[in-house]
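With one protein chain held back, the other chains of the complex are shown just where they sit.
Note that the chains take the letters A, B and C in the order they are written out, and that residue 1 is the start of every chain.
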């Protein structure tokens, strides 16, 4: 039996859809969801991102409970990685003449899941420390904001402006000014287009509601007590090379 | 006469507002709008970004008129830079106890203007070439997408999905896969959080409506004929070091 | 041959996808795109919205060219109606165990296309008049804003804040205050949740760039010269009954 090109494409889509029906379980823990045909796709569509473990002992943070941190890591972060894999595989199996809105809506989902993955990794990566800033990052902050206090004041206020909604506060190295700058970011779609993230604070309610309810200020206090500034310094030094 | 700290803050705000009333002219061409007190603020709030000139002769692009390119550069890009300056100065003069929504709404405007500035500079920077891809970038694209055709197909479809609305298509170097990936981006707020932009296509209607009306496909064809791939290669090589 | 329930679902999806491959032509003019199986679906998924013709002679508006108005109607409005039909049919054929992001991304596309359809119909519906406000609407505006001038000033400024981006300005009847209020709306996803739109101004660049380039102010002047206030009054009177 010979397949026309169009039939071959349809077969691919069906394969992808069947695989999605069979394997897609966004609530399942562990492992990485994959579609049957994904391994024959180019790397961009293979969807083989692996969740990273928490880089600290979640029982040992000040003011952030193990239950909250594990739920955040397992449900929100790991869920995003798995979803990203599925989305990329679905993208790789779209027909060449898919309607633009079909491509666009999946590419939007891909951006959301990609940023959720990246920002969560950066966020967990800059937690687990003693909260005492020193070194390169304090020099960088003072050069732009005059003092750590001025900077922290705006960083905290930006966080509070996201209380009860979703978003991130991002201290990034901005190549335009060759220095650091704080950015407000509404949800996983938002980010600064040209810059390298150094310190990330998650303001999605799943970052704090279990422990703090609507008290975003209490969460921000706890966040600052646990910042791993050594990692922030490593990121800053990498970008300044 | 002595001022209390609170009166001093109020005076600052009034100064800023008066300056804004006097100088803010978002339609004016040339120069950079500044507020009276801005020079005494830390650099983060000084708002002294300068618009860059077009890096090519706008009379010489294929399929994109000089009128369109000049309007795009003077109104949309330069307007964003001036607005960014005003916003940062306003941020620098907010009182310490400003309501979070006041900080948040200005930080959002700052993100929009910052990304508009950065993405426009990258966009104009990757125009003015002969549209013939070669070198590092083709290796990077093939490594992830299998072929330039597969990549270009998705890049174009992502662009078409933004036709009639606003947004950007961004080919970025993604540190997660140590390779390139194309991202859909809705408006100036959207971007990929962790990655370095290499090739940028503006899909805001002001990029093409004057020349192409609603024919976004015609614009995308013209865009590809003018890509400055040498610049894309320079960006790619910088990030791979 | 007997089909299991799962196979039956898959067959439906394949049917839908094949139909989409065959019929989806977002650029085609006239007619309404339909999928093969759509007629057997419940009305919510049948996707049988029909574009309405322009309610005025596009050759006769002041300061808005026939070419612009026809392109706006045929490409942006009619395109949205056709896209909505396709999206609703696709939604109706999703398997019961589709991943939530698949449902969510299509529901988002449905919201965008629905609002684009509705707002464009309201916008074209309130054009074609002589621009002279009188009657019910002026009473309603004065009751809330003190004077037509105060209201028009804010309505115009809200429009200018959307220049170079996309969005709508919406004068709505708000049941909370039993009166009218002007709302800023960023793109087709945004709207006021509880209220009835009375006067709509489209600020997407496709509403003006062909005639006015980046001169949004010139477009707003033209808009006000062509408002069909009789229709605005009809809408206002319907909601006040």
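Observations
Everything that follows uses one rule, which is that a contact is a pair of C-beta atoms (placed from the backbone, for glycine too) under 8 Å apart; a residue touches a chain by one contact, two chains touch by 3 or more.
Only a predicted model underlies this, so the values are computations on that prediction, with no experimental measurement involved.
Counting contacts over the entire complex, the absent chain touches A, B, C.
Shown as candidates are B:100, B:135, B:179 or B:218; the residue that touches the absent chain is B:100.
The chain that is not drawn here is touched, among residues B:64, B:86 or B:127, by B:86. For the options A:45, A:124, A:204 or A:223, the residue in contact with the chain missing from this view is A:204. Considering the full assembly, C:179 is the residue among C:63, C:179 or C:218 that touches the omitted chain. Between the chain not shown and the residues C:68, C:91 or C:199, the one that touches is C:91.
Chain C residues in contact with the hidden partner, per the touch definition given at the top, are 42-44, 49, 91, 96, 98, 100-101, 103-105, 107-108, 110-111, 114-115, 117-119, 122, 143-146, 150-151, 153-154, 157-158, 160-163, 170, 174, 176-177, 179, 181-186, 189-195, 197.
Although one chain is not displayed, its contacts with chain B can still be listed: residues 6, 9-10, 13-14, 17-18, 20-21, 24, 26, 83, 86-87, 95, 97-102, 105-106, 108-109.
With the whole complex as reference, residues 27, 67, 71, 75-76, 79, 164-166, 186-188, 204-206, 209-210, 213-214, 217 of chain A touch the missing chain.
Going forward, only the chains that are shown with their structure count from here on.
Taken pairwise by the contact criterion, the protein chains are fully connected, each one touching every other. Shared numbers divided by all numbers used gives the overlap of an interface; between chain B and chain C this overlap exceeds half, so the copies present the same residues. Computed centre separation for the pair chain A/chain B is 22 angstrom, with centres defined by C-alpha atoms.
Taking each chain's centre as the mean of its C-alpha atoms, chain B lies 28 Å from chain C.
Shared interface positions of chain A, i.e. residues touching 2 or more other chains, are given as 98, 100-101, 105, 108.
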